[in-house]
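Supplied in structure tokens, the structure appears directly below.
All protein chains but one are shown at their positions in the complex.
We call the chains A, B and C, going by the order they appear; numbering starts again at 1 in every chain.
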Amino acid sequence: MSSWGNDVKISIFGESHGNGIGVVIDGLPAGEKLDFDEIYLQMSRRAPGNDKATTPRLEKDFPEILSGIFDNTTTGAPLCAVIKNTNTRSQDYGNVLKNPRPAHADYTGYVRYNGFNDIRGGGHFSGRLTAPLVFAGAICRQILERKGIKIAAHISSIGNIEDERFNGTDIPHELMDRLSKAKFGLIDQVREEKMRALIEECRMSQDSIGGTIECAVTGMPAGAGSPMFGGIENVISSIVFGIPAVKGIEFGSGFEGSKSRGSQNNDEFYYDNGVVKTRTNNHGGILGGISSGMPIIFRTAIKPTPSISRKQRTVDLNNKTDSELEINGRHDPCIVVRAVPVIESATAIAIINILSEVHKL
Amino acid sequence: MSSWGNDVKISIFGESHGNGIGVVIDGLPAGEKLDFDEIYLQMSRRAPGNDKATTPRLEKDFPEILSGIFDNTTTGAPLCAVIKNTNTRSQDYGNVLKNPRPAHADYTGYVRYNGFNDIRGGGHFSGRLTAPLVFAGAICRQILERKGIKIAAHISSIGNIEDERFNGTDIPHELMDRLSKAKFGLIDQVREEKMRALIEECRMSQDSIGGTIECAVTGMPAGAGSPMFGGIENVISSIVFGIPAVKGIEFGSGFEGSKSRGSQNNDEFYYDNGVVKTRTNNHGGILGGISSGMPIIFRTAIKPTPSISRKQRTVDLNNKTDSELEINGRHDPCIVVRAVPVIESATAIAIINILSEVHKL
Amino acid sequence: MSSWGNDVKISIFGESHGNGIGVVIDGLPAGEKLDFDEIYLQMSRRAPGNDKATTPRLEKDFPEILSGIFDNTTTGAPLCAVIKNTNTRSQDYGNVLKNPRPAHADYTGYVRYNGFNDIRGGGHFSGRLTAPLVFAGAICRQILERKGIKIAAHISSIGNIEDERFNGTDIPHELMDRLSKAKFGLIDQVREEKMRALIEECRMSQDSIGGTIECAVTGMPAGAGSPMFGGIENVISSIVFGIPAVKGIEFGSGFEGSKSRGSQNNDEFYYDNGVVKTRTNNHGGILGGISSGMPIIFRTAIKPTPSISRKQRTVDLNNKTDSELEINGRHDPCIVVRAVPVIESATAIAIINILSEVHKL
Partner (left out) sequence: MSSWGNDVKISIFGESHGNGIGVVIDGLPAGEKLDFDEIYLQMSRRAPGNDKATTPRLEKDFPEILSGIFDNTTTGAPLCAVIKNTNTRSQDYGNVLKNPRPAHADYTGYVRYNGFNDIRGGGHFSGRLTAPLVFAGAICRQILERKGIKIAAHISSIGNIEDERFNGTDIPHELMDRLSKAKFGLIDQVREEKMRALIEECRMSQDSIGGTIECAVTGMPAGAGSPMFGGIENVISSIVFGIPAVKGIEFGSGFEGSKSRGSQNNDEFYYDNGVVKTRTNNHGGILGGISSGMPIIFRTAIKPTPSISRKQRTVDLNNKTDSELEINGRHDPCIVVRAVPVIESATAIAIINILSEVHKL
């Protein structure tokens, strides 16, 4: 299903080469004044071919808002935003029906929908569907920001080149603000050059490369989330895996922590000016599914872009034989960069639902 | 929330030292004959202090079934199973209200429930609550087994000691069957000794150790699951993070795959006797959220047991000062071993819901 | 499905002649001190054979609470309550498998569950399952009462004998309190005798009789509920039709109002000491799905008890022929009386969910 959320529900629609894509957001609080320049900024961080640009305002890709907004303020009714599709080059993918692209959803979608799904450009499985997700997240993060909650992510690795990690016990506001606007978000910006070189090398060799993204939520009050299946890890992962190419997620010390001992991994509590904190943050701000008041920190694994222009072996579904495939068209050799605001946005939608759950009755 | 599922819904209840724990399972298909010895076996794999035992049938820990079963067969009505609590040693944890245990949910639960939660033995956050989860999963996997679907997991690492990984393109039935009954599940059983030695070393040093568990689902038909938030990764992770101490999950090549190139990570398709397969299985049996027909494979990170008997620093919530804590009582220095059937069980519940979703109308 | 609710979720289980019945309530606020005498009172209003009794405390029918309560106070964890079955007379219904009872769920349950459902005493379809519903509702209404919200219902008709209706613009606290404790709840108590005579007449003639129940909610704040499918009418009806024998519901002037003109049915607004009220209450306290602050009022239609001891025609499912049936056993010729607290309880669970939805973020 392409809908998600209990309190603030999103319902995403669209296919890559169809008439349009968009989102309905139901359950937003009324009376929230929205800053559309800020929303545009978030969408431009995700937009293709926009990386280094000096924001050439791509009006055409900004959603038309059909409902839920009056005088730039949420009315409380469902908000629907639509992006019309233009300039699509369907012919580039003319062969995918016959030959499923390795590591894409062509084959699984074909089986799931008995061959009726729109395969042009990946159809509903296209990364393009993350645009309405970013739009919805951009709204949610504005509302959260007013409550003192900031969400920011950075490229924590491209291939084997790593950025620094967040300092889990002390993440400055300035860093959060800088990252949440960045086009190529890094804690240590010096590493950008090396990462870009690696990406360029992959492009040149008709290949692609994966990476990881680390995301932080600061200002989160302690006591949000619920036990068992209502835990913050459950909620965040259930939306984040909706982003194409995400294949893993770990909170706090995660997989690395699983190699350690309790005496190393346990985070001791202390009082800091009357507030309970932990000296380290291996728990990633979440214990028993519930926020501790420390920054929430998680990392996601992004697989390398499946579309590479090298010849690949696949099957011919019509003739039921083995076959080969050469994918033409525009491809991003590393989607990690553009996935950063998508991760942040999904997180914002998760957090607004988590907070809605607690303050009840 | 402690309930989960759209089609086969579970609702887990209970607190570690309360009157009883259990589960309601709503939406099971009617007419499924259950093998209670098999269910008992699964529960005994999870039971504490039972590791090497020659199945000393712990009748007292086997749930009483209140409803939903007639003549050992599901009636289609909600099935409720209850395990009464006995032999609890509340006094061991008498100090947790005052001093939250590091890496436990004591503090976050305290804030979430304004101090009203039952803190004895961890209350509703206790690992003991995984017993009804295993019970529910044991039923689901019997139903799945009849459809040719097998679920099995193994200890893929304890600390830095690793087991082999599943061969993602060829997992023999015999291995699945062996692992799904094992008390200390390993692919390469020779490694058990080393792992046990490490666990024992941690126990001796009043410490604990984490690890990872790898789980496989074989016999899964292609075309199950849904795009975006209905993906198999989303569904599995949304239940698996309900298991205490799980802090990470990765599907297929996961985090390792994020370091690789598309040409390495893409799994090429081929025909094997008329069936579409992939030559490698870096996608973990899931593309675009939907099953490919290849084994579903994922790995979870389990943090080291938080309860260690070393003195630890914490706070005194009453006096609002820093404090120290020494945890007494029985603790398992490595919960990874017993978590194996819990992971399998949660997966079974996830898979039965995923399959229910597809075969509609 | 036998589970209901988004914020305060109930999951009801059990079969009439199985081991036990009960309910899990997940999402209750923590820290609510419960008055168990009050809960017992509500359950005794519903209990069979208890109508005129001077409360012979039927301890055996009071649920055992397994979880979610500590020191008589909610912990915030799921609350499970179980009533063990005793004194069931299975043989009375020994023929229902073969011969479905007219107007019962025997036949439809048989088809739904391929003959595997537990048919003894109606199984999961039994009116006995309303006991845990009353238990859950009794808890919710205590919490609501503390917020100034009262819920009470009365027998508005038995057959053609009618009670007065609530005065929709002025329902005294004393009336609400009296009705919410009554065993034979009437606004005009003089009519009890006539109603009892009619019921007795039906019993004597081996027949049964239906009726209607009118329910009011006072103290409801204006602005609760949501548009369209989140409306108060939607939420209340979606739980109330879960009560066996309910076949209709109308809010405010309902079916009678549908015969009237707008100039008659429209409720004009006015200010009463600074509070917006309506001069009449044909809207039943709900406009556009949302509460107006006036009392919520609705009426439900209860069909005559299906079990009558007259000989009835039915089918023989084994031989696939027409057949006849004589139902023996204890039957209540008019379930309307005992359904009153059940309607109130379902309403309480609905209202607590409606209120939880509004006060978000």
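The working rule: contacts are C-beta pairs under 8 Å (C-beta built on N, C-alpha and C of every residue); 3 or more make two chains touch, one makes a residue touch a chain.
Model, not experiment: these values are computed from the prediction.
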item	value
Omitted-chain contact residue, chosen from C:P63, C:P304 or C:P341	C:P304
Residues in chain B touching the chain absent from view	6-7, 29, 77, 143, 147, 227, 352, 355-357, 359-361
Interface with the undisplayed chain - residues on chain A	1-3, 9, 11-15, 18-22, 24, 26-27, 30-31, 64-68, 70, 73-80, 82, 112-118, 123-124
Where the missing chain touches chain C, by residue	1-4, 12, 100, 102-105, 107-109, 111-112, 124-125, 129, 157, 159-160, 202, 207-212, 222-231, 233-235, 237-239, 241-242, 244, 246-255, 257-271, 274, 276, 278-279, 282-284, 286-293, 301-308, 310, 312-315, 317, 320-322, 358
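Everything that follows uses one rule, which is that only the chains that are shown with their structure count from here on.
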item	value
Between chain B and chain C, centroid-to-centroid distance (C-alpha), Å	39
Where chain A and chain B are represented by their mean Cα positions, the distance between them in whole Å	27
Centroid spacing, where centroids are CA-atom means, of chain A and chain C in whole angstrom	46
Per-residue overlap in chain A, given as positions that touch at least 2 other chains	227
